[in-house]
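Excerpt of the complex: some chains, original placement.
We call the chains A, B and C, going by the order they appear; numbering starts again at 1 in every chain.
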Amino acid sequence: MTQATEVKPLIRVKNLYQLFGKDAKKHIHLVHEGKSKDEILAQTGHTLGLKDINLEINKGETFVIMGLSGSGKSTLIRHFNRLIDPTEGSILIDDDQDILTLSTKELQHLRRKRMSMVFQRFGLMPHRTVLENSAYGLSVQGVSKAERNKKATEWLEIVGLKGYEKQYPSQLSGGQQQRVGLARAFCTDADILLMDEAFSALDPLIRSEMQDQLVELQETLNKTIIFITHDLDEALRLGDRIAILKDGELIQVGTPEKILLEPATDYVEAFVKDVNRARALTVETVMKPAKHRITEESIAGALAQMRKMPEDYGYYFNDDGYQGVILQETLEAATKDGNTGNVSDEFMEDIDNISPSDILESVIPETLNTDYPLPVVDDKGKLQGQLSQSSVADVLSNP
Amino acid sequence: MAEKSWLTDFPQMDRDDLVAIRKSLDGTYRDFSREYGEMIEGFFDPLLQFLVAFEKLLVNSPWWAVLIAIIGLVYLVSRSWKLSVGITVAMCAVGYFGMWEDTMRTLSIITVSTLTSIVLGIPIGILMARSNRVQSIVTPTLDIMQTMPAFVYLVPVVMLLGIGKIPGLIAVVIYAIAPVIRLTNLGIRMVDSEVLEAATAYGATPFQRLIRVQLPLSLPNIMAGVNQTIMMALSMVVIASMIGVKGLGQPVLKSITNQYFTMGLLNGLAIVVLAIMFDRTSQAYAKRTNNRVSSH
Amino acid sequence: ADTEKKTATECGDVTIAEMNWKSASLTAHIDKFILTNGYDCKVEMVPGGTEAIGTSMVEKGEPDIAPELWANAMKEAIDKGVAEKRLRYAGKSLSDGGEEGFWVPKYMVDENPKMATIEGVIENAKLFTHPEDKSKSAFYGCPAGWNCEISSGHLFKALKLGDANFDLVDPGSAAGLDGSIARAFERKIPWFGYYWAPTAILGKYEMVKVDFGSGIDKEEFLNCTSSKDCKDPKVTMYPPSLVTTVTTEGFAIRAPEAFDYLSKRSFTNADMNVVLAWMEENQADGEVAMEHYLEENEAAWTAWVSEDVATKVKKALKAL
């Protein structure tokens, strides 16, 4: 998921303001004057939706938006396909086209081919069957009935609604309705997915399937995904970057690790406090450089080298690179047995290497079960670092 | 009468002035109708030819052929056996009581006027729903069309277009078109904005939104409008017969001057049969094609 | 409207107005039958109220014939049409003219013969209860807008009915007037008002014309009673009113023979009353009554047409 971020931004939001109410233009100056959302509401009955948002979203990235309920997430995402016009500000797409200046035709094209949306409250059409709902985006594009039904059927099967094609939305459960909304969005092949709490009504099993689906879509088709969620784990799992909103203002944008480990404000800190760090962080972010390298080929040499070190274990390297962990006692035992040969595989400890991209949570049991730091080895077999019990403990007890 | 105080009597325009105004307006209209009557009549001529031909078709074809055609249509449109059988029985009763020909004549004009009202009314309703300005113009116009008594414009229209089907059609349409316009407007305005937003988000054109979202979802209201339009068109049958439209209105009028109550009632019931036939068939059609919404 | 091209002898397409009261409907059907079979016209009937028919004839030259037009209704417009050479009076449809007057039910007169006179009525004013105001007596006038509204109003004034605590009730329309008569007769209660004959109502409900004791003063009636601007109306009985057949000028020129027939065709009140009674008895409409009339009154109608036409019509009549 973590892709090179030095691509050209796909969507750029500039100084975006949104004030809800009849006389928004008249009262917007209050926002500029720095009045708070509550003050403005009490004074004018207008609700501040967004305040001075500046953002860049890159092609192919999964951009997660989080924030308190009512902080303007849905409002922001609705601007991207211009379901609402901003009170002030602009949204540039493909880095130069201001969507506010698009002609009706162009806007339709954008909505049809480039963007597809999952609505927080589903937005299904009560008078159309599940199948027709799923195929709606395609039918708008004028795709033939046979073709769009085929595609919709496929997607319905993927979201687990096979058999429900002929039902109407009112006959479905909440989560099933949401999945119809998902199928509809996936059907259109748009390269930008706007997903407003798209998984909120799903159970954990289907939800994680859907997350996998999303990751796959993003990886194989390089879709840009803008995802609103309240689930921190989900955000951390899916997001390349996370934006945090508060009362219509953008508080912090950054990678999950950054948000987690360097929260910009107390608010963000409180917000991420409850996160399951063990699941959010990868080994990479926690591991330390591996110090104790044993390079002597002979057992004796290796033992000597190890004895100079403060710890009674070491990472054994030869010309082929990293080989494994050796314990001092193994070497001592071997020496005692009179073995004067070289260090070989049989001396290595029988532990699984862990990979830098492993989720911390998944390696905790091993960490607990092993008395020495675990070696972190990348998929090329290179030793990247070591993960000690104390560093894990540190990061888990941070807040 | 002497000395009217403005306190007790409304300060009125001078009677003579009023008469002068009336006379000059009346004169102007007369001149206008003499000048342009022919032209305007010519304009409506194709419609008249069609109406005449249609009526001839219904009246002159053998009754069983017409009956089969009607019932066939009812069934095709409504797909309801119950309704088709009911209508068959009612139509047979109508024929048995000797009202077949009049009923056919009324059927012919009313079919055309109802269709005209609906075909004109729904688009106007749609336009009205789109723009508050249009609404603010159309609403009072409809008020006038509905409450201005037909009697007021009956004679002027006759003056312009002569007696017969065209003025009849115009009078019926003027009176009956309002409900379908109003309720289409209302229905579209009440469509759930979330659903509409979803359509917009997927790039639906205004036309696609209209056809696939707004109209189906406002269907219960539109159909209520159609129902009222049908009812009102049929309630104009008698008035139309005052200006030369043949059909069931004439015996009704006769029965009232002659105090033949039963005859009036029978002919009135024949009108009701037509009303029910139009109404149930159209409602069944709407329900059939859009069952989910109406049971919503 | 496009009549000029037709040759003088050709009758062609003719439209006849069929008004909705019995005598008019009957006359229309007789005209239709005779014109079709005797003059080879292609006749089409057009239904309509007096107003619409009159207007259309004046302005549009259609329909061609109004077989029975009461001068009572829209006299002004018709006269204007005649003056402008758009219409032509063909002849009297009822030779005796229509009979107008103030009437009371016969059963009242049977009970109290004095009721046949205006004095009797005024004396018993209390009997004629007002529908909305118990303290007043009701005189049912002529429906608003008709010519008779003026005359009956003037007579109401001249007879000083107002002083006798009568109120002039506007029945709104013929229907209203008819309804009020029917109601009175079904319940055998007093009724006093304007009406005219020959009509279905007077065929059905026996009424007695109230005698004003003044006789008919034709001059006074023409100049004052029936004129809008009459300041000081005097009492007079109604002179017979004109019930005419009117055609468009175009028709008169186009089909002179047919026009000639129309100018001859007229009924006496007695004849008409007989047919009306028969119609009432049989709840017959104009078409049925036409058959009946032509069969029963051969002598009468053959006088309106030439022999050769009469033969044709008789033949057609047989074929029915």
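We take it that a contact is a pair of C-beta atoms (placed from the backbone, for glycine too) under 8 Å apart; a residue touches a chain by one contact, two chains touch by 3 or more.
Note that this is a predicted model, so its numbers are computed, not measured.
Student: Report the copy number of every chain type across the entire complex, expressed with the labels provided.
Tutor: A x2, B x2, C x1
Note that in this section only the chains that are shown with their structure count from here on.
Student: With chain centres set to the mean of the C-alpha atoms, which chain is at the far end from chain B?
Tutor: Relative to chain B, the chain whose C-alpha centre sits farthest away is A.
Student: Which whole number of Å gives the spacing of the CA centres of chain B and chain C?
Tutor: Once rounded, the distance between the two centres reads 33 Å.
Student: For chain A versus chain B, what separation do you get between their C-alpha means, in angstrom?
Tutor: 61
Student: For chain A versus chain C, what separation do you get between their C-alpha means, in angstrom?
Tutor: Taking the average C-alpha coordinate of chain A and of chain C, the gap between them is 94 Å.
Student: Can you list the chain B residues in contact with two or more other chains?
Tutor: There are none in chain B.
Student: At least two other chains touched by the same residue of chain C: list those residues.
Tutor: Within chain C, no residue contacts more than one other chain.
Student: Considering the complex alone, what residue numbers of chain C touch chain B?
Tutor: 1, 18, 20-22, 25, 45-49, 51-53, 55-56, 59-60, 62-63, 174-175, 178, 182, 200-201, 204, 279-280, 283, 285
Student: Of all residues in chain A, which touch chain B in the complex?
Tutor: It comes out as residues 81, 83, 107-113, 115-117, 119, 121, 123-128, 136-137, 139-141, 168, 170, 184, 188.
Student: Give the list of chain B residues in touch with chain C in this complex.
Tutor: 30, 33-34, 37-38, 154-155, 158-164, 241-246, 249-251, 253-254, 256-260, 263
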